[in-house]
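As you look at this complex, bear in mind that one protein chain is not there, while each of the others sits in place.
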Amino acid sequence: MTMLRRITRHPLFWPVFALVVLIVVNTISRPSFLSITVKDGGLYGSLIDILRNSSQLMLVSLGMTLVIATRGIDLSVGAVLAVSGAVSLTIIGSSDTPGDLGTVTVAILTGLLVTLVLGIWNGFLVSVVKIQPIIATLLLMFAGRGIAMLITKGQITTITSDPYRYLASGHLLGLPVAFLIAIVVVVLVSLVVRRTALGMLLEAVGINPEASRLAGVQSRGIIWMVYALSGVLAGLAGILYSSNIMAADANNAGLNIELDAILAVVIGGTSLMGGKFSISGTVVGVLVIQTLTTSITFLGVPPAVTPLFKALVVIVICLVQSQKARDMLFSRRRHRTAAPAAVVAEAETEAVAR
Amino acid sequence: MSVQTAPALPFEDRSVLTRVKSAASAWLPVLAALAILILMLVAGQLYFGDFVSPRLISALFDNNPYLIVLAIGMTFVIITGGIDLSVGSVIAFSGLLGAQLFAAGLPAVIVLPLMVLSGTVIGVIIGVMVAVFDIQPFIASLAGMFLARGLAYVTSLKSLPIKDDALNWLLGESWGAGGWYVTPGVVLALVLVAVATWMLHYTRFGRTVYAVGGGEQSARLMGLAVDRTKFLVYVISGTCAGIGGVLFASYTQSGNPLAGLGMELQAIAAVVIGGTILTGGSGYMIGSLVGVLVYGLIQIAITYMSVDSWWTYIVIGIMLLVFVVFQRALSARRGG
Partner (left out) sequence: MSNDIVAELRDISISFPGVKALDGVDLVLRAGEIHALMGENGAGKSTLIKALTGVYAIDAGTVTVDGAARRFTGTADAQDAGIATVYQEVNLCENLTVGENVMLGREARGPFGISWRATHARAAEALAGLGLRIDPRSLLASHSLAVQQLVAIARATVLDSRVLVLDEPTSSLDRGEVEQLFAVVRRMRERGVAVLFVSHFLDQIYELCDRITVLRNGRLVGEYPTEDLPRHELIAKMLGREVEHLDEIGERAERAALPAAGVPVLRTENLARKGAVEPFDITILPGEIVGFAGLLGSGRTESARLVYGADRADGGTIRLGDRITKVTSPRTALAHRLAFSSEDRRSEGIIADLTVRENLVLAVQAKRGWWRRVPKAQQDAIVERYMTALGVRPADPDALIRNLSGGNQQKVLLGRWLATEPELLILDEPTRGIDVGAKAEIQTVIADLAADGLAVLFISSELEEVVRLSHRIYVLRDRRIIGEIADGADIDVDRIVALIADDRSGEKAA
């Protein structure tokens, strides 16, 4: 029995469970869900679709995870995503050689550079001017959309460029390039976070910023960096988005992706209050959301219902994570009356202290 | 040292200046918003010449009755330190529900209250999540947002026209003279502002709202009905969103599944510009009204200048930045 308990207690258990349930439901409805075909050196199938389509959300959610760990939030990622697409496509579109690898590279790098700057701006507001993250990034959420539209002059710029298209539509070693890019980035960031001390310092800053400061942790630099990273990752996602539709749509690019990203992070087990975070949890969270979206189309459910499903998922997850709900469900006998948790917690620690 | 005598009373030497300053510090953000509004009007007048007119001021109100109502609900929620992301989606749901019910032949006297109620229901759900289950308002209202938007889509995936006299009357009828005009919808919005102001300042519920925002634990320890209040502010916000849905449906004469996209952010921006701090505990309803007017004025100015509409976003972004830095400087000086 203890083995089962240990498995269910693992932080990744519920998200993975949810993912498995979704896949099972889909397969029962249509066994072809699990089928993978090979064509022109590339793998195709519903599962592959999920992987490919999840890449943008994967990148954005990765940045969001780290930001949330510092007790922050980045609402501007959608707008930033739009900006990078706008920048890259404008460069390619106004070039004489849109199909040239060099042009494409320059365009992508410029797009990423611009979003890096935007991320640095967010970081500046949060770590130096000390504005609340929600409002600091809300600013860019507003202004960024406007900037994207300014760059594209309100038009939906379209381009033709094979190297650029390859990013979202191509295959490498059978797998979609977009997915590979996302996974490589996730692995890279994970390595940096866990192999260096960045992960621990991020968590320390998120859990107790003042204690971290007194211990000499340079939180300003770390927080700044995390927002800059979030910006760049959103920028990369924007490149993939615009590559997917081969156009820059400032209005719709990344619309509401910040909410999906936050959702993915929460599903993955990272708390919105900051502190301990889990990149692998976020990855699973992203897959859950993506599978959910795919399931809806796959099962023939009208796509209008997607928000409804997401609402249900959010509510269930929140209830599962809510201490109160668990207490009620298992009618745990608590000594608490209607007292504030902090007061009670203090007393319990003192009791332990004996 | 003798302690039998009454202690020296040390507090009365607070100078008049200190007292005025401490009272003013709460009002300062609102006054700042008002100052901005006036400045903009003056600037517009100087720049365009024929800018400030009874018609302009009236239009300012007439364009935004739904936003005013949204801001009312949002103010309640934000003062308690929470946030409500669902209000835009509720507008869509409410509008579409109304459209379907009207199409089914039901009279306005039944449909309009149901439209409002649709918002209340969402508010109740969010309120329960926040007050009973201790779920963070951001996530809880996010769920509410998905729920409302989903229900809107389920009701109809495409826009449905509404032809109802009562509904049209709200924003169609106008009273006034000499360039000034006002519609019943605007009057409704302003009446609600007055009622909300009264609630915040003259009822125990309203004071509990402030107390919860200022220090939830303290409020609990003082025996206030914290959970009930937290629940009720979301119900209020939802109801306001329902009313906003009615007004918006009247404005567009239709129900639209994509209605209200981003409106919650507009409401939040208006409330913040109006001097309410996002961390809660302070803010005035009048300020939120001013915030909506500022927002509306920016939009009018943008149209006047025949500049592309997306400049609105950039200007709002900059304005929010100024206000937030200002608020930050103010609080840093006071406490930090």
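Residue numbering begins at 1 within each chain, and the chains themselves are lettered A and B in the order written.
Quick note on the criterion: contacts are C-beta pairs under 8 Å (C-beta built on N, C-alpha and C of every residue); 3 or more make two chains touch, one makes a residue touch a chain.
Computed from a predicted model, the values in this text were never measured in an experiment.
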Which residue of B:221, B:258 or B:322 touches the chain not shown here = B:221
Identify the residue among A:197, A:301 or A:320 that touches the chain left out of the display.
-> A:197
Go through chain A and note every residue touching the omitted chain.
-> 195-198, 200-201, 203-204, 207-208, 210-218, 222, 275-276, 335-339, 343-344, 346-354
Spell out, residue by residue, where the missing chain touches chain B.
-> 1, 3, 6-7, 9-12, 14, 18-19, 22-23, 25-26, 198, 201-204, 207, 210-211, 213-215, 217-224, 281-282, 334-335
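Definition applied: only the chains that are shown with their structure count from here on.
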List the centre-to-centre spacing of chain A and chain B in whole Å, with centres computed as mean CA coordinates.
-> 30
So, in the complex, the side of chain B touching chain A is made of residues 83, 89, 129, 132-136, 138-140, 142-147, 149-151, 153-154, 157, 216-217, 220-221, 257, 265, 268-269, 272, 278-279, 308, 310-314, 316-318, 320-321, 324-325, 328
Chain B contact footprint on chain A (complex, rising order) = 73, 125, 129-132, 134-136, 138-147, 149-150, 153-154, 250, 259, 262-263, 266, 272-273, 302, 304-311, 314-315, 318-319, 322-325, 338-340, 342-343
